[in-house]
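Every protein chain except one is present and positioned as in the full complex.
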Amino acid sequence: MKKSVILGAATVAGLAAGAAAAGTMDDVKARGKLNCGVTTGLVGFAAPDANGEWKGFDVAVCRAVAAAVLGDANAVEFVPTTGKTRFTALASGEVDMLARNTTWTFSRDVDLKFEFVGINYYDGQGFMVPKSLGVSSAKELDGATVCIQTGTTTELNLADFFRSNNISYEPVPIETNAEAQQQYLAGACDVYTTDASGLAATRATFENPGDHVLLPEIISKEPLGPLVRHGDNEWGDLVRWTLNALISAEELGITSANIDEMAAGTENPEINRLLGSEGTLGEMLGLDAEWAKRAIKAGGNYGEIFAQNIGEDTPIGLARGLNAQWTDGGLLYSPPFR
Amino acid sequence: MTTLTDPPKEQFRLSMLLYDTRYRSATIQVIALIGFMLLAAWLISNTMQNLEALGKPVEFGFFAEPASYDINQRLIEYTSRDTHLRAAFVGLLNTLVVAFLGCVTATILGVIIGVARLSHNWIVARIMTVYVEMFRNVPVLLWIVFIMAILIETLPAPRAFRGETPEASMMLGDSVAMTNRGVYIPEPLFSNSLGDVHLFGASSLRFDVSLDLMAILLVLGIGIWVSNWIKHRADRIQEQTGDRPVTWWQRTAVIVVPMAILLYLLGFHLGYPELKGFNFKGGTHLRNSLIALWLALSLYTAAFIAEIVRAGILAISKGQTEAAAALGLRPRKIMRLVILPQALRVIIPPLISNYLNLTKNSSLAIAVGYMDITGTLGGITMNQTGRELECVLLLMLVYLSISLIISAIMNWYNESVKLKER
Partner (left out) sequence: MSDIGFVRTEMLPEQDPPASEVGIIGWMRHNLFDGWFNSALTLLSIYFVYKVLAALVPWILSPTWDAGSLAECREVLGALGREGHYAGACWGVINERWIQLIFGFYPAELYWRPIAAFVLLGVALAPVLFSDKVPSKLLIFTILYPFIFPWLLWGGTIWGPISVVLGFVVGWLVYSAVDKAVSNLALVYSAVDKAVSNLVGIIAGAVAALIWWLILSGYFVGAMDSIAAIGIEPVESRKFGGFMLSITIGVVAIACSLPLGIVLALGRQSDLMIVKYLSVGFIEFIRGVPLITLLFVASTLLNIFMPPGTDFDIILRVLIMVTLFASAYMAEVIRGGLAALPRGQYEGADSLGLNYWQSQRLIIMPQALKISIPGIVSTFIGVFKDTTLVSIIGLLDPLGLSNAIRADANWNGIVWELYGFIALLFFVFCFSMSRYSMYLERKLHTGHR
């Protein structure tokens, strides 16, 4: 593709004349990089380390997709987005996909014209309070000061919850998790509310995590998942089935350790289809046969990614809970690879 | 001898539009106008096409939908069931409040610091220089988050006020509580309140005007007018007889006495904040976010105003000071009667632009969660409805109107104090 040098600086600054509407897959391949929208920083889910390398649970999804499409888990440009800028970044084509703990809601799906390709984390909005407050239920929070992150569904859920229970509260809107944590720890708010995963992650970094409790009420359903633009089904399919491949891999017992062995061929036809030694699933997606193998190899299967970034052995220490496989009583249920 | 003849009448030719200086300016203007309109048309058609593709036609209907979020600081009644338009209105009032408070404090601080920088006291002048340089050379956004962090980290939480031997206690006879959630101060209450006037019925722009406040303002206004009249009379008597009658007690009395009577009739008393449940209840709650923003904006702008004041004072020639000193005026009187009135003329125009800057900078409220119009209309509403175009354009329009109104008022004031040159 020949780019005209419109005013020089425009080109050097990377004026990518890409059509936003269709052919995201071709764009990504032509570019050789996947542009993936992530948060500006949330412990365990996405944050840059000292070398500028992004790490986290959401980041791993981006890397898996990049590995599937481009064959290189590092061929990802991470675009930090705020709660405010994320949807425009995706709608305008600045990012190819958004993996930024975004709740799947009707209006985002239908009105804002996005396509949620699946759910990588089942979450719900919870409350964290200091133990010393002696509160055991969110219904006892009448008159409390509540820290919330703006630009999310949490502030709407919160307003609805307190209104329906006919109790009053004082909202303190905050831009980022780091600031919310600072205010909460200093006692500038009694309660911190956000997704339960975020609460657990935040609590884990406290000096004395034991001094704080999560209240039993989960006041909303927050299915978090990657999303793409409406209307580009090939690309949507690819992201959806990459995520499903990670989930299925765990169900089928494929790990980053045994994947090479399994890719050689096994007795289980579904594993063979997934890893490309049988059938033409990759071709149907517009990729080669080994796409899923690369995606899984990038960071391991769903369980490995979970354990590595937010699982019980990490400082964040989240239990699998709803995010266990359906066979273990969780909600993760990948459609079959057939 | 030659006879005068009219110069040959030139036939108008098309080429004269370009060649003839009489017409060329018109040509250039028409070209500029056409170019501008083409640009505008191009932008609008692009926007239309893009919005079409996104399936988001421009429409403002969402303003009538319930906002569904709560706002902590609301000067008018608001619940999460009210409309987005009302949320924007609440935000607008919050913007105006912080801008007004900021302008007043910044001016006071700025004048004090500007004068102190010229002080003969070496250490005071140095401290003020350090202050000015420190605030001028660090971004205001950094100051806002910095001051917010200081408020949160250094002041005690409300729970520190609890218990038998509390770690913190209220100040000024248990009337003011400084907590890291903000400052609680006593609020004025009226037991024989005159009630409110409800304006604009049930629309989104409805608001209540307190008749008590109106009555107080009215009495105050009349008092000041009478007091001024007494002053003018004293001036007249002084001009006629050379003796100035002592009027200060009359002038104070006509303001204070009616006010005291009115407050008594209204049953004025203070409502003190009390620790109840999680928070202090009662009293007026100045939230952290308001204080941080107010403080940061006024300290930052005060540094600029101090420089303007200093420059204004230095601009008055030394002869003025010396002449005033020769008349036997004391230094403080020289400043008040001779220097400042003249310096004011130099000071006011840049002061206006600093007020405008402060108002515009108040949009950084978003960094500390102060729900101004950027936080409501340009923040949560934009985010929840996904109507970026409408929200951002409206937001710009609001700020533009505020700016134009402020500069109109200040320019009018500037005209009125300007040196009348005859």
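We call the chains A and B, going by the order they appear; numbering starts again at 1 in every chain.
Everything that follows uses one rule, which is that contacts are C-beta pairs under 8 Å (C-beta built on N, C-alpha and C of every residue); 3 or more make two chains touch, one makes a residue touch a chain.
Remember, predicted model here, so these are calculated numbers, not experimental data.
Listed residues B:A88, B:L101, B:A157 or B:I366: the one in touch with the omitted chain is B:I366. The missing chain, though absent from the display, is touched by one residue of B:L142, B:L205, B:L218 or B:L337; that residue is B:L142. Although one chain is not drawn, the whole complex shows that of A:L42, A:I119 or A:V239 it is A:L42 that touches it. Which of A:T105, A:Q182 or A:Q308 touches the hidden chain is settled by the complete complex: it is A:Q182.
Think of the hidden chain as still there; on subunit B it touches residues 15, 18-19, 25, 28-30, 32-33, 36, 43, 46-47, 49-51, 53-54, 119-124, 127, 133-134, 136-142, 145-146, 149, 153, 356, 360-361, 363-364, 366-367, 374, 378, 382, 388-389, 392, 395-396, 399-400, 403-404. Interface residues of subunit A with the unshown chain, by the touch rule above, are 2-21, 39-44, 47-52, 77-82, 84-85, 88-89, 92-94, 175-179, 181-182, 185, 202, 204-207, 315-316.
As a convention for this text, only the chains that are shown with their structure count from here on.
Centre-to-centre separation of subunit A and subunit B, using mean CA positions: 43 Å. Contacts from subunit A toward subunit B in the complex involve residues 21, 83-84, 87-88, 91, 107, 111-113, 132-133, 141-145, 150-151, 155-156, 158-160, 162-163, 169-175, 179, 182-183, 186-190. For subunit B in complex with subunit A, the touching residues are 53-56, 68-72, 79-81, 145, 149, 152-153, 156-160, 180-181, 276-279, 281, 288-289, 366-367, 369, 371, 375, 379-380, 382-384, 386, 388.
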